[in-house]
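Please find one structure pasted underneath; my questions will follow.
Omission of a single protein chain aside, the complex is shown with its protein chains in their original locations.
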Amino acid sequence: MANLSLKHIYKVYPNGTKAVSDFNMQIDDKEFIVFVGPSGCGKSTMLRMIAGLEEITAGELRIGDVVVNDMEPKDRDIAMVFQNYALYPHMNIYENIAFGLRMRKIPDVKRNKQGGVVLDKAGEPVKVMRRYSKEELDEKVLGAAEVLGITDYLKKKPKEMSGGQRQRVALGRAIVREPKVMLLDEPLSNLDAKLRTQMRSEIVKLHNKLQTTFIYVTHDQVEAMTMGTRIVVMKDGYIQQVDTPKNVYQDPANKFVAGFIGTPQMNFFEGTLWRTGERVEMRFKGSECSVTASYDILGKVIPRYLDGKTPVWIGLRADDITLDTGGGRDGAAIKVKISHTEELGTETLVYGDIDLARDTFGESPTQVILKAAGFKNFQSGDVVDAVLRFENVHLFDFETEESILPRVPKYNYLTCNVREGSMELLGNKLVLPDAMQCPDGEYELLLPVDALSSGGEIEAEVLFSERADGKPLARLNMGGGTLFAPIDAKAGERVQLCVDLKQIALRRDGEEVISPMPLVNSVLGTFALDRVKAARKDGKKGGNVNEYAFVIGGNKYRAPTDVAQKMFAALSGRKAFTAQFRYEFTPYDLKISEHGLPAEVEKVLDYGTEKFAKCKVCGSDFYVCVQGDVRGTICLEPDFEKIGVTETEREIKIV
Amino acid sequence: MKKLKIKPQKLFNVAITYLIILAVCFVFLFPILWLVLASFSKTGSIYSFEGFFPAEFSLDSFKRLFTDTALYNYPRWFLNTLFIALMSSLIGTALTILTAYVMSRFRFRTRKAMMKTTLILGMFPSFMTMTAVYLMMTQFNLINQQWGLILIYSAGAPMGYLTQKGFFDTIPSSIDEAARIDGASNFRIFVRITLPLAAPMIVYTLLSSFVWPWSDFILPQLLLKNKDLYTVAVGLMSLDDSEFSRFAAGSVFIAVPIVVFYFALSKFLISGLSAGAVKQ
Partner (left out) sequence: MQEAQTTKVKNAFSERGRKIAAWFKGLPARTKEKFAFAREILNQGNGKVRASMLLMGMGQLLYRQWAKGILYLLVEIAFLAYFILRGADDLLGFFTLGTVESNAWYGIEGDNSVIMMLMGILAWIALLFYAVLYIANIKDCYAIQCAADTLKAPKSFKKELSELLDKKFYKTALALPIVGVSVFSILPIIFMILIAFTNYGGDIVPPALVDWVWLDNFGRILTLGQFAPTFFKIFGWNIIWAVLSTALNYFAGLGLALLLNKKCVKGKTFWRLFPILAYAVPGFITLIAFKYMFSYGGPINQMIVDAGGTAIGFLDIDAKWTARLIGLFANAWLNIPSSMLLATGILSNMNTDLYEAARVDGASAWKQFVKITLPYVLFATMPVLISQFIANFNNFGIFYFLRGGLYMEGYFLASDTDLLINWLYNMSIDNNYYSIGAAISIIIFIVTSVISLAVYVLSPSYKQEETYQ
């Protein structure tokens, strides 16, 4: 019955290893969240930090509205189920379930011997803490046992029970306290396959019944897919992707997620993409065959990968490769040499290789697994045609393994011509502001999707619209080119667009001629404590109080208490006063004022609608949104409520 | 029906095995049997034995042990020993179990240093420190005091915590964590969860820390000068050569309870001995 907020959570061990890095997530009430990943990915550590069994190195963890970083597990109102059940072997089932209740006190009002409420002087009932009575215990334990169907075993000891029953007891022990959050650490991995499937659905049912937030850790992607309302895929301490099971399956953020989710594993081929007009040709390394697909399907692919040279990973699930029965679809078939098959009854898994000369055991980048319906009879060594369904193709950068076919593209990659101070973009002419003047010629244009908004003078036609990640996304046709923009419109409509020019970049010959305006200014500094005399209204001498200040370039700036508190939460003891920080401000959160950060204006950039002053602050470049013309030395007063703070030594983002 | 066929080679093997076992058992039994028989000897001197057996049997030695207390006050010694051994066993076990639990469950800065220190301290020959202990006891006025012995026995007990630690290491830490989430403090976890689970280990520790003072001879001899304060071990050593059957009877009398304990608890004994030895 609570939502969780996890902000910039880190777990760094004394030897410097980071088990969890910059974990950010909002968990809503009644969600069923699954942390999934290979062993050592930090999922259990994260869960144990939520439980309070491990200390949080840095970051902020809230359960409900309360920051619980320094709270004992028992005060966090959570319950946890362990992999090995962790039942108390010497207690019977009743005592196991009741133990947590016996350890607790509940608020009550004081009563006299006759059962009447004792009132204090003000006539209010006197509040006391008391233990659960026997009747209350019975009621609660029996209630929990009934939910889980273990009423008959209450007198038994754990060792007299089967694995499935023990896990039910462990669940009972957790739910009897009616916690705000249920944490489950690989609860099913000690059970056999059949029992696991059964318990899986029982836990889902339990979640529906209890209407509590569940956080579930597993290394089994099937559990993750079937149980979670949202999945958190982790690797090496970093979140790889957070999304619903459907989205994680359909749009994996990178090759790791794509390979981890789904069985049999996705096929990955090394290959290249080459766009010619409306077709894209895919070549596979190790295979003679190449296939072509419509550019429509691959419209979101970052254009530089379509040059026929850049290697990419082409990912296709076994379901998206089918055996060709007839003549095959035009250009979508590839030859596969079969090595062996696995018959599963309703379908047959066919293992093969697209490299016809190869006959490998184990994994290779040319190996392929595909599904065929029903029973199929193949001889090892047969060569068949396999048809690829490109609607569901996944493409990843060869080096970074990030998806290059994102659900929401970040940038539009275009080319444009600059002539006499204005930019020709897909048949539209945009006047470049003073700040962006550059020599005439042809440029590559990097236009962020977010830099486009509706309501301007450029016109485009909506080809296709969808909602991705809860935001609208439209594919537009503009003067023959395609663009993505985050606008809400129906296909076929004509829309007016406006471009935020300060976000675009122009490149020529691999050199950035015009860079986007940085949205964050950063400067190094420290943090300090001042003891100041408290001002008291009655004029008496007051005691000293603490005031905190950011120290930037030798000057002190009063810090807001909540920011200070977050910094203290991240850095133990007085380390906050000795560490170095990187302070970040957006150009809009800096005001020119009488006092503040002294800045040397270098030049003023005019973007037409807005003006920005580029200045030096303590050796760092700052961009500040200004109204009129400014020059010389000015003072910038930041809005410290909106400051960003990062500790530099460990690179921990605090605010 | 299948015919039961035993190969002669196998039969020979079994026969040899049993022969060796019988021989070994005889060797282990022989001195004890002899001692028991001697305790029933009538004359009291070993010179009156005819070969292995005493010339005449009687219960005299036992009777004299408890009645003839003018010179050798056996009942008094027995009570002294019982008191010292019981107290040291209780206190020593408590300290040992606490130490082992802490070393197994907590991770604190000086932990490794402490473990190494105890290891090195254990390498010093235990009674080369006798002189110092004796001098110290004279300074603390604990010579001729039973509490002095109890103090030494129980203070030394935690040094042998490794066996118990090995046992605690086998209790999964997730049980502790579950209890912590259930709201128990570490003290409560220790009392309500760990201690009941460690019952066999506690029994083993109680027994082994009872036996040491029960049969130790050197410390009591050093620290107890008054004959009335003697423990059985010191007392029996002070017996004359001619009092052999009395010695045997006294020995049998203090050996019997321990033997009974050991037989009853032989299962704990095996698991206890190997718990400390097997690497975690």
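Side notes on the structure shown:
The letters A and B name the chains in turn, as written, and every chain counts its residues from 1.
Operating definition for what follows: contacts are C-beta pairs under 8 Å (C-beta built on N, C-alpha and C of every residue); 3 or more make two chains touch, one makes a residue touch a chain.
Worth saying up front: this structure is predicted, and the values here are computed from it rather than measured.
Of the candidate positions B:L71, B:A199 or B:I270, contact with the unshown chain belongs to B:I270.
In the complete complex, the residue from B:F40, B:Y230 or B:F244 that touches the missing chain is B:F244.
Considering the complete assembly, chain B touches the hidden chain via residues 10, 13-14, 17-18, 20-21, 24-25, 27-29, 31-32, 34-35, 45-47, 49-52, 95, 98-99, 101-102, 106, 108, 112, 115-116, 118-133, 135-136, 139, 151-152, 154-156, 158-159, 162, 185-188, 190, 211, 214-215, 217-218, 222, 233, 236-237, 244, 247-248, 251, 254-255, 258-259, 261-263, 266, 269-271, 273-280. For chain A, the list of residues touching the undisplayed chain reads 529, 546, 561, 564-565, 568, 573-574, 576-578.
The working rule: only the chains that are shown with their structure count from here on.
Within the complex formed with chain B, the chain A residues making contact are 51-53, 72-74, 78-80, 82-84, 86-90, 99-100, 103-104, 173, 177.
Note for the complex: chain B touches chain A at residues 172, 174-175, 177-184, 188, 192-193, 196-197.
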